[in-house]
Structures are given as C-alpha cells and as structure tokens.
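Structure first, then comments.
Just one protein chain is left out here, and the rest sit where they should.
Per-chain numbering from 1; labels A, B and C assigned in written order.
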Amino acid sequence: MSVAIAPEERMARSYLTDGYNLKSWLLTTDHKRIGLLYMVSITLFFFVGGAAATILRLELMTPKGDLIETADAYNRMFTLHGVVMVWFFLIPSIPAVLGNFLVPVMIGARDMAFPKLNLLSWYIFMAGGIIVLATLIAGGVDTGWTFYVPFSSMFSNTFVVPAAAGVFIVGFSSILTGLNIIVTTHTMRCPGMTWDRLPLFVWAQYATSLIMVLATPVLAITVALLAAERIWGVGIFDPRLGGDPILFQHLFWFYSHPAVYIMILPGFGVVSEIIPCFARRPIFGYKFMAGALLAIAFLGFIVWGHHMFVSGQSMYAGFVFSIISFLVAIPSGIKVFNWTATLYKGSIRFDTPMLYALGFIGLFTIGGLTGLILASLAVDVHVHDTYFVVAHFHYIMVGGMVMAYLGGIHFWWPKLTGRMYSEWWGKLSALIVFFGFNLTFFPQFVLGYLGMPRRVYEYTEDYQILHIMSTLGASILAVGYLLPLSYLILSLWFGKHATGNPWSATGLEWQTTSPPPTHNFEETPVVTEAPYAYDPVVAEAEYRASLAEIEERPRVNHT
Amino acid sequence: MSHTIPSIRTYGFVYLALMLLLALTVGAAYLNLGSANILVALAIAVVKVVLIALYFMHLKGSNRLAWVFSAMGVAWLALLIGLTTLDFVSRWPALPGK
Amino acid sequence: MSTTHELLQEPPLAEHFDDLEQQHLSAQLGMWIFLATEALFFGGLFCAYTVYRRMHWIEFVVASRELNVAAGAINTAVLLTSSLTMALAVRAAKLRERRWLLIYLAITIVFGAVFLGIKAFEWSEDYERGLVPGSLFTFPFRPEFAGFAEIFFLLYFLMTGLHAIHLIIGIALVATVAGFCARHQYVAQGENLVEMTGLYWHFIDVIWVFLYPLLYLIDVHR
Partner (left out) sequence: MAHLPFFPEQASSHAKDVDAVFLAGMGILAFFTALILILIVTFLVRYRRGTTAERDNAPNTSLRIELLWIGIPLIISIGMFAWSAVVYYRLYSPPADAYLVDVVAKQWMFYLQHPEGKREINELHVPLGRPLRLRMISQDVIHSFYVPAFRAKQDVLPGRYTSLWFQPTRVGQYHLFCAEYCGTNHAVMRGTVEVMEPADYERWLGSGSSEGSLARQGEQLFQKHHCGGCHGPSQNVPAPPLQGVYGGRVPVTREGDPSTNFITADDRYIHDSVRLPKKEIVAGFEPMMPTYDQTELSEADLLKLIAYIKSIGAEETSK
C-alpha cells in the first residue's frame, strides 16, 4: 500500500532534503526537523548525565571516597546527574522528539498548531541547557536536583541561583511543547480521525501534555521563590521568619511527582504502538488503555505527599496521600495486563523494538510494584531516602522510559531517516541493556532495605559487595547505550533504504513515504477504520508464503 | 465568527456591574462579619471574575473546550491549595508524639 | 496614520490550517491553556498566602492594615476600566473599525500606565515607611510583630510585583498589536492577535480582582 517510488528519488523530495544550509535547519518550523533538533540535543545531554553516572558508580565501588577525593565534588556530581537527566533528557525525550515528529503525522495534519512556538520551545530548551551547563562547568550546585530548603537557600554557597534560572527557563520549553500537542490534537485531526480512532501514542502524548502544562508552572514559581530568597536574603521558607521548609517541599513535589508521569506516560504510548505491530494483534481493551492514561495523568497530581511521609508532614495527610498513591497503581496495572493480553493468539516477531517493549513491561512491573511498597507508610519510614528509592525510580525511568525511548527510536527510525538500522546489532544492544540494567539496579533494592542512605560518597564496609555488583552492571549498561548511538549513526549512510511501511504497521504515519515530505501527505488522508487493524491469521499466511517463495528461488550465489 | 458580537450597551452594563461589585467588596470589608469576611470577599471576587470571563473574554459564545481549559486551571489550583492546607491544618492535634 | 501608503497584505490563513474557524479555535484554545498555566504560576503564591495566613493570622491582620486601601480600590477601578476598553477594542477589531480599534487600544495602554503609576507611588510610600522586607524592614508601628509581618510584606511585594511584570508585558503586547493593526490590512490573523491580547489583558485584571481583597482587605473593620 506504500507509495512505490524509487528510494533515491523519494529521498530527494523528503523533508530532510528540503534545504541543506544551516539556516533551513535553525529557522525551520517543520515539526519533523524540530523533532530531530531535539533528538540531537537530548542525546548530547544524555551522555553528559550518563558520564556523571559512571563516575558516581566508579566512586561508590569503595567504601572510602577515593576516586573523587572531596565530598563536595561528589555532591556536585550527583546533582549534575540529577538535574541534567531529569530536565534535559527524561522530560523532553519522547514528547519533544517522537511526539513532535509523530503526533501531526499520526493524526493526518500538515504541521503542529503553532509551528513558530514549536521552534521557540527548542530555543528556550537550548537556552536553559546552556545556562545549566555553564553553571555546572563553572562549579556546579551541591543541593541535589530537589533543591531542598533551607540548605539550598541559606547554607549552600554554590551556584544555586543560575541553576534555578536554567531550570526556570527550560520549564517553559516543556509548557510550549505540551500546549502545542494539546491544541494540535484537538483542532487538527484529519477527517475520520475521531477520538476513538486516535492511536494510543497520541493519547499518551495528549495526557503527558496535560501534565506538562498544568504542573510545570508550579515548578517555575517554586524555583523563582528559591532564587528570590537567595538573592534578597528574605525567607518565604525561612523558619526564623516563621516560614516553613515543608511548604517548599509541597510546592516542589506538586510539580515533581507529575513530572515522573511526564516521563513514563510517553513510554506507555510507544509500547502500545510496538506490541500490536509485532504481535499482529489489535491492542486489547483500547478504551481502557486510553482511560488509564488519563486516570494516571489526573491521579498523578494528588499523590505528591508520599515523598514527605517522614519529613514532618502531618500523619493524617500521610494517610490521604498513601491511599491515593495506592490507587494510582490500578491504571498502571490495567496497562500491563492489557499489553500481556494483546500477545494472546498473536503472530509474534522478535525485532529490536519488540525486545525493548517486552523489556519495558517486565521492568516497569517491578518498578511499579516497588512503588506500591514505598507507598505503604510503615515501610516508607524505613526505606525513605535510601537506595531502595534510588532503585525504584531508576527501574521506572531507566528500565521503563529509556527502554521505551530506544524501542520507539528503533521502531520509527525508518520513518525519521528513511534508513533501516542493522537488526543484529539492535537485538544485541537490547539484550546488553536489559542485562546490564538489572545487574546495576537490582542490588540497590537490597542495599536500600539494608538501610544505606542516598547521596553519600562514603558508606560502611558491609555494603561494598552490592556496590561492586552495581558498578559492574553500570559499565555493561554504558556499553549497551554506546552501541545504539554508533550503529544508528552509521545506518544514516550505510543502512538499507527503508520502504514507506517496513513493519507493515497500520498507523497513518506508515501510509506516507519515509522519510515523509515536508507537508507529511500528498493529500490529506481520510481515516475509515479503527486503529490497530492487525490480523494474526493473515500475518501467518503471508509469512508462510514468504518462506515458500524463498525456497523456490534458484540457488544464486550472492557476491 | 461563530457567535454574535455583543453590543456596546451590554459591555456598559457589565462594566457598571463590576464597579458596583468593587464598591460592594470594599463596603463588605468594613462590616464586622468575623470569619465570614474572607468568604464574602472571595464570593464577590468570583462573581466579578465570572462576569469578566463570560462577557469580556467571550467565554459566553465560544467553544466549550475553552470552558474546559479555564475550569481545569482553577480546579488544579484548588487541588494544590486544598491538599497543601490539608497538611498544615491537620498538623496540630497534640498527639503525645508530635 | 498610515492611510497614505499601501497597507501590507498578508494571507488571512496560515498554510497549515484548513479554514479560518480552525485557526481561530486553535488560537483561542492555545491562549486559554496558556492562561491556565499563568493561573497555576500565580497559584504557587496563592498557596503560600493561604498557608501563612492560617499560620500567622494576627501578623497578617496587623500588617495588612498598613496598606493604602483607597489606592488599591482606585487601582482596581482603573484596571476594570482598562478591561472594558480592551473588550471594546476586540469588538472594534471584529467589526473591522480600524480607527476605533486603535483609539481603544491607546486608552487601554493609558489606563495600564496609570495603574503602574499608582502602584509605583504605593511602593515608594511603603519604602519610606520601612515596609520593604529585607535588611530595611522595621515595621515601626508594632515592632513586636516585625518577625511575621515581614512574611506578609514579602508575599505582598512578590504578588504585586509579579502582577506588575505581567502588566508591563501586557502593555508591550498591546502596543505591538496596535502597531501591527495600524500597518496591516485587516486579516483574520490581525483580529486573532487583538482577541488573544485581550484575553491576556483580562487575565491580568482577573488576578488583580483576587489580589485586592486578599491583600488589602484582610481585617480592616477593626
């Protein structure tokens, strides 16, 4: 069904070849190019944060601080890891890269609702990024990515205000991306694309954008108040003046817990696209899956108190936040069960995106259920601020989000670049990432329950064995992440040319050529049927036919 | 556009209503209603805001999506303030431990 | 004004929209979502205000009494009037009356400036009376409440300061839109611009409608 044009000729008319000079890239309002601009910048930030992570892990191999002599340098290193990874990789990654690129194409639109705002969002992201990188190079911040008061406002003598300014600015970038995606989804769907025919990826981007738009402003005001307190020395959170540091924590976590759902919801969207395509089965319970996305987006806003069970928050507020945190697990459970049910009676292929998606389901289940253990009040008292929490959120962010991001990049790579990546290398790196990840973070659950606190560069000797296992895993994970970087870049020149629909998937983005032309479609498509119209029986018949066809072909010795 | 354009007279009436409500706000503040003072002041402010939103901001004739998003802004604000004050309010029952 | 030389002609419809209605709805939705983010941006301060008002009730009462209630009332009236003229400007834009549009926009800017003037006067008065939080804060009237009253004045200056910044941005926005409409022939985008600037202006007025009673009229009847 894909448009049969010669690959070279198709490349000539795609959005990539629509102007080569720097100006055509830096002043583009084409949502696809902005998606690529974001991909390059967040990959840069990912490896900055990743380098910091490897140094942290190497340092923690020994109980005494020896790789990084001073505690202060270690504190600045883990703050760098936190700030860069949270705001400059995890939050923008799928919404700004895959979301920007795919949402208009998936709903049959020519571009985002506000193309100029979309470009402005990338410039704001880079402005915030440069400020934060400059601060980190000039000396960094030693408050941790949470900037807890009164340490960050009165006792830390590092560059807290510039870092706060960088975070303040980058917040607006995700507000603009969110606003763009919401308005595009509402007003620019092509004829026939009703809400119950929207691909679940678009549903996930829509739910994520709601959170981005409604949570980020509170981060902006919190960080602004912190900067005001440091600049004018007048404390809105200063206990001496009657202020309350707990209020800072409330305002900070009102943003930061929804932020972790900004990170994971797009991952759900990507997996909900990959699993049906490679199992050749329509998604199980489409309405429940879309409803679960919106339920998580809403419930995510009223659970932030579970970060503060032992911080002096009242006991009754603890009860309320704990019960709601338990309720958030229900929609996540629906999603995992529905993905599993989609595999039933399918015709399953094990390409790289599928490996990443299956890895995501497993690791997200462990991450999610340890979240439940953390939400139970009694256990949280013991494991709060220990490595158990570190392991929990890395299972969700690295095990869930990064695996889904890599799966999505591999699944849509032919659409983004018109080239196919090498399947063998893809599968190998997926397995390395899965193995390396588990070896890194599973020991940290045990460390956490043994009571090792977070953010320490020295620890008592009896924890050392687990730290060595974790560092070993981290080095494997580092290799696992460098592999895709290399073979994906190489595929830009040496990869086979991709057809319009290499996976024979059913989304609108697979009906146009890959890479798509500047305005996505020759003529605006009309949608007639429900999404995910896959049929495993047909897939089996085609597979058997292709096997038979390979048998009859005469033995030609390939050069 | 989709909806009729209100006449200058309606805008005039809305403006007068707003001015009266302003006078009411200041007047009510000088009455000693005890703890009800804040509720009265907020109620009048809400009426003024609804008037501005309906007429001046054209919520009246516009797409119900605009209603949804304006309501969500206010609802999320209520979530933030509500649950935060829940903590500060329920902090003082003198449990021996606290 | 610019009737002499030929007005610039701009395609009414941006190329990625299908029709004017879709473009207007997108602009309106985008603006309302942006206003929701602004509401939550101020929301952080309203949350701090609510919490501290409950924790330090007496200090808020005593400190609020030092504010100039009359100036606040006049300011509210000025801002409401500017909202009226802004609404009339949007109406004129829709009816394609360019002259009236530019007149109303000019009046709105003037009222905005008057508001900032009164605000600046109030702040300078507070400055002399030693009410600016920080090292200069003395609160001479009831020195025993100096500690917590500083939190009230910090919230007062943060809220009104943030509001004033938004008002300055609003005035700049209205000025540029007036410039755009003066030079350009009437197109849907021109009207959209005026309508969206109007929404932003009314939002600033809405914030002040809440700020005034919360800051100035806490417990004035005593």
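As a convention for this text, contacts are C-beta pairs under 8 Å (C-beta built on N, C-alpha and C of every residue); 3 or more make two chains touch, one makes a residue touch a chain.
Predicted, not measured: the structure shown is a model, and the values here were computed from it.
K.L.:
Have a look at A:Leu16, A:Ile366 or A:Val398 and name the one touching the chain we're not showing.
P.N.:
Here the residue in touch with the unshown chain is A:Ile366.
K.L.:
If I consider the whole complex, including the chain that's not displayed, which of A:Leu120, A:Leu133, A:Leu377 or A:Leu428 touches that chain?
P.N.:
A:Leu377
K.L.:
Can you tell me which of A:Tyr15, A:Phe101 or A:Phe284 touches the chain that was removed from the display?
P.N.:
Among A:Tyr15, A:Phe101 or A:Phe284, only A:Phe284 touches the chain that is not shown.
K.L.:
Kindly note down the residues of chain A that lie in touch with the hidden chain.
P.N.:
With respect to the unshown chain, the touching residues of chain A are 65, 71-72, 74-75, 142-144, 146, 148, 150-151, 154-156, 239-240, 242, 244-246, 279, 281-288, 309-312, 315, 318-319, 322-323, 326-327, 329-330, 333-334, 336-338, 340-341, 343-350, 358, 361-362, 365-366, 369-370, 372-373, 375-379, 381-382, 384-386, 446, 449-451, 453-460, 462, 536-537, 539-540, 543-544, 547.
FYI, only the chains that are shown with their structure count from here on.
K.L.:
Averaging over Cα atoms per chain, report the distance between chain A and chain C in Å.
P.N.:
Inter-chain centre distance comes to 37 Å.
K.L.:
Hey, how far is the Cα centre of chain B from the one of chain C, in Å?
P.N.:
16
K.L.:
Could you list the positions in chain A whose residues touch two or more of the other chains?
P.N.:
186, 214, 218, 244, 247, 250-251
K.L.:
Of all residues in chain C, which are in touch with two or more distinct other chains?
P.N.:
Expected reply: 25, 29, 33, 36-37, 40, 43-44, 47, 51, 55.
K.L.:
Enumerate the contact residues on chain A facing chain C in the complex.
P.N.:
Residues 109-115, 117, 175, 179-180, 182-183, 186-188, 213-218, 220-222, 225, 228, 232-234, 236, 240-244, 247, 250-251, 519.
K.L.:
Residue numbers of chain C touching chain B in their complex, please.
P.N.:
Checking each residue of chain C against chain B gives 21, 24-25, 28-29, 32-33, 35-37, 39-40, 43-44, 46-47, 50-51, 54-55, 69, 73, 76-77, 80-81, 83-84, 86-88, 90-91, 94-95, 195, 198-199, 202-203, 205-206, 209-210, 212-214, 217-222.
K.L.:
Can you list the chain C residues touching chain A in their complex?
P.N.:
Checking each residue of chain C against chain A gives 15-17, 22, 25-26, 29-30, 33-34, 36-38, 40-45, 47-48, 51-52, 55-56, 59, 133-135, 137, 147-148, 150-151, 154-155, 158.
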